[in-house]
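Right, I'll just put the structure down here and ask away after.
One protein chain omitted, others in place.
We just call them A, B and C in the order they show up, numbering each chain from 1.
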Amino acid sequence: MSILVGRDTRLVVQGITGREGEFHARQMQAYGTRIVGGTRFGKGGQRALDGTVPVFDTVHEAVREGGANTSVIYVPAPSAPDAILEAVDAGIQLIVCITERIPALDMLRVMPVVREAGARLIGPNCPGVTSPGRAKVGIIPGSIHREGPVGLVSRSGTLTYEVVQALTDAGLGQSTCVGIGGDPIIGTTHRDVLELFAADPETEAVVLIGEIGGSAEEEAAAWAAEHLRDVPRAAFIAGRTAPEGKRMGHAGAIISGGSGTATAKVAALEAAGFRVAETPGQIAQLLIDQGVRPQAVRAG
Amino acid sequence: MSILVGRDTRLVVQGITGREGEFHARQMQAYGTRIVGGTRFGKGGQRALDGTVPVFDTVHEAVREGGANTSVIYVPAPSAPDAILEAVDAGIQLIVCITERIPALDMLRVMPVVREAGARLIGPNCPGVTSPGRAKVGIIPGSIHREGPVGLVSRSGTLTYEVVQALTDAGLGQSTCVGIGGDPIIGTTHRDVLELFAADPETEAVVLIGEIGGSAEEEAAAWAAEHLRDVPRAAFIAGRTAPEGKRMGHAGAIISGGSGTATAKVAALEAAGFRVAETPGQIAQLLIDQGVRPQAVRAG
Amino acid sequence: MKLQEFHARELLAAAGLPVPPGRVATSPAEAGTVARELLAAGARGVVVKAQVLVGGRGKAGGVKLAGTPEEAEQVAAQILGMTIKGIVVRKVLVAPASDIRHEYYLGAVLDRAAQRILVMGSAEGGVEIEQVAREKPDAIVRVHAHPHLGLLDYQARQVALALGLTGPYLADAVAIAKGLVRVMVENDADLVEVNPLAVVHERAADGTGIDRLVCLDAKITLDDSALTRHPDLEARRDLDEEDPADTEAREQEINFIHLDGSIGCLVNGAGLAMTTMDLVKRAGGEPANFLDIGGGAKAETVAAAMRLILADPKVRVILVNIFGGITRGDEVARGLVEARSRQERDVPMVVRIVGTNADEAGRILREASFQTAASLEAAAEQAVAAARALGAAAGGDGR
Partner (left out) sequence: MKLQEFHARELLAAAGLPVPPGRVATSPAEAGTVARELLAAGARGVVVKAQVLVGGRGKAGGVKLAGTPEEAEQVAAQILGMTIKGIVVRKVLVAPASDIRHEYYLGAVLDRAAQRILVMGSAEGGVEIEQVAREKPDAIVRVHAHPHLGLLDYQARQVALALGLTGPYLADAVAIAKGLVRVMVENDADLVEVNPLAVVHERAADGTGIDRLVCLDAKITLDDSALTRHPDLEARRDLDEEDPADTEAREQEINFIHLDGSIGCLVNGAGLAMTTMDLVKRAGGEPANFLDIGGGAKAETVAAAMRLILADPKVRVILVNIFGGITRGDEVARGLVEARSRQERDVPMVVRIVGTNADEAGRILREASFQTAASLEAAAEQAVAAARALGAAAGGDGR
């Protein structure tokens, strides 16, 4: 098993004819993800990815004719909120929105519709979700993973890759890696993902990657303190040395008052039983110290 | 028992200091309805109805300090949608909106919020709800009722009074009379009220009063055909002789195409086992014919 | 409130929708002037369309083509002043004649049952949409706009696709569909309809041809309850076309519809008013009107209602049916006495007042020698009998 994406994933790529959409659709397909269709209004009936994937005008058609149950969105920011709502309306249960720079108030309007429909949105402005060996939905490089027992959730992009690579190098494979995105308004939080990992029999340990700003890591810690008592867990917080009040690229990374500082987050996570690493490279060892057994380092 | 309003009703009158609000609050209080407060922004702390009822600035205060569980709205149309939303937000479960001439698109925006909160709205533009001998919420004259086994639901105002009076005169008392209002967008339909009557042990028979236009009566009939098999039931449809395509005061009373005509409604109701009266005066007899036993005609 | 076509076109154009040029004219000369401008701007001909709020103007000869300004003047002279379903035509719209390649239907309407704005589209435009709806329901695409967010892009795209449009028309249709809902929301309309939405072939001034998707005819109905917040729209009410009786009724907030019978009805409440009419008919009579004086009607309103009823010379008897709730029976009774004392024409009245203050009302009515009735059925029968008696006296059938 794994969470969110896996062998049952039947993916529709919204915006498959765009530069990014096509590039990553190829990567996902090469990884083994089952892509049942792509969408591009006005190009319905064409085929994409060297003729292997049908292009539909609407997500509804991709669901009806391709049986899509998951979508990944690569359309530009002005169209992305509508793309999310279209996927929701078509009955897609898991929507992964890669698009960055969606205005926060657009997401504010979108989220209640997503929730009301009982759908799950990952992102926006996220690298996506990969269940190693099963399916990759998003833009996380496939090569950095190996299958294994560690569930990982992160707000960051490349920092996630860094951590995953370090885990893999240390012989710790992953059940699922979830990049939830760093925008102010996101569909799925650290805590939400921890809940999913807690219910997944294959996930034996969790890694939480956070950043300064907001209170999502603290909320996840509070939940984990109660519900993940026996699960080996490690964390890393970026921005320990960031100066106060500076904006660090992510809208989430504003330090306001006492909350949201790296110190506060580290303290909350440690109080909840997380071992908090000072460098990404230390994370694997912290899990091994809690009894997670590394697999043999694979050849090549 | 009764439905919607009864001895447990703790009423807040929104707009209690207005001419209509005050007049009807007195009538309701005289009928025995428990009025725990009224609202008027800026007049919180005053008292209304000869000092018997506290005036609050907000519905929230009326709930918090007066334990209100039901509200009735007499504010002018421009403020009424907000009054409904305020009651919903304050946790009121039954909201009766008497106000007429609320724009339909305002109600379109209000209704999803009402539904999401799980609250029930009666109206707008309705005469309200009376459970004879227990509570009266709205503007239906109290004198026309008597207690008894007949549940009545109607889109009309004075036509409702006409029918209720006729039932009372014939010795058929009422469990609850519900005026749902004749506007295009209303909170509670004929069918919704029939469902409540079906679950009420004291309601032994039902009367449905409809008008030409729309399809609410047909929908109620379809439901009743399945769920009210053993319940004596009668109906009356106003507008049998109305010329096609003329607008008869209620926005609902437009005849369009074949649906919504009196003929179609009468046919649907008869097919569902309703006895359909040709005059309001016949309704009581139709129920008596189905085994409903009239009570002794009361003195005075 | 229904808007005239030219007003509806204005609202669509103001929302950025593609509406062909054209102007309204109230005289043949003016129509000729508009035609001259349009022809000079490249139109291959003009169409002159009667501006009336009733349907069927095409069949009635209220829509005509013209090739020259002179011809436009002639057909405008034919149309202006003609009567369509009882309405005298006082205005015409002069617009370019269109070279239509395909006609579609697109409309937004308040869907009461779903409590949503419903957008409907069909590749079969230009004919009665109701007929298509009845005979080929699948030929109509139906999409409900989000109650808070309006018609979303993906919904508009579904509509555009279902119309069978392709290429650049797809994006145009998306914009038009969203625009219809926007026009509806911004103006508190309950209906905004474009029929036909058409692909037309146009020639530019340089002679090159181009096909465009345009709103050829537009129909908008406004929510009367919302007019107070749209004074600009209220000002577009066409008083030329409104019966003076209707204007007075509206100003007195009386719901009034003129009909063909002889028994005037004065009732409080729409449902009870319809029921009163039903019982008049059941007793063998014909109602002269639908009239609902509303709730809590004052003596003044009652007097106005009496004037409205008596303005119809066919009225022989008046049936008053009041069930007092908010409305106080004694106030209505006083209003009746007062109104009768002032009216020029004296007709028999049958009055039934029950409910709030009915006893006092009864006393007032008896003192003023009104004929009263206890039940609604009895009142209707008495009114019909009185009309029959007068009819027999006058040699008619009393209906």
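Convention: contacts are C-beta pairs under 8 Å (C-beta built on N, C-alpha and C of every residue); 3 or more make two chains touch, one makes a residue touch a chain.
Values in this document were obtained by computation on a predicted structure and should not be read as measured data.
Please identify which of the visible chains the hidden chain touches across the whole complex.
A, B, C
In the full complex, which of A:Ile140, A:Ala221, A:Ala264 or A:Leu286 touches the chain missing from this view?
Of the listed residues, the one touching the omitted chain is A:Ile140.
Going by the contact rule already stated, which one of A:Arg40, A:Arg120, A:Arg134 or A:Arg155 would touch the omitted chain in the full complex?
A:Arg155
In the full complex, which of A:Pro127, A:Gly151, A:Gly173 or A:Pro232 touches the chain missing from this view?
If we include the chain that is not displayed, A:Pro127 is the one touching it.
Residue by residue, what part of chain B touches the chain that was omitted?
41-42, 44, 57-60, 79, 82-83, 85-86, 89, 109, 113
Considering the entire assembly, which residues of chain A contact the chain that has been omitted?
20, 77-78, 100-109, 111-112, 127, 139-141, 143-144, 154-162, 165, 182, 184-185, 209, 211-212, 214-216, 219, 236, 238-243, 246-253, 256-258, 278-281
Touching the hidden chain in the full complex, which residues of chain C are there? Just list them.
For chain C, the residues touching the absent chain are 148-149.
Just so it is clear, only the chains that are shown with their structure count from here on.
Taking contact as defined at the start, I'd like the list of chains shared as neighbours by chain A and chain B.
Chains in contact with chain A as well as chain B: C.
Sort the other chains by how far their Cα centres are from that of chain C and give me the top one.
Between chain C and every other chain, the largest centroid distance is to A.
Compute the distance, rounded to whole Å, between the mean C-alpha positions of chain A and chain B.
The computed centroid separation for chain A versus chain B comes out at 51 Å.
Could you please state the distance in Å, as a whole number, between where the Cα atoms of chain A are centred and where those of chain C are centred?
That gives a centre separation of 56 Å.
Please set out, as single numbers or ranges, the residues of chain B touching at least two other chains.
none
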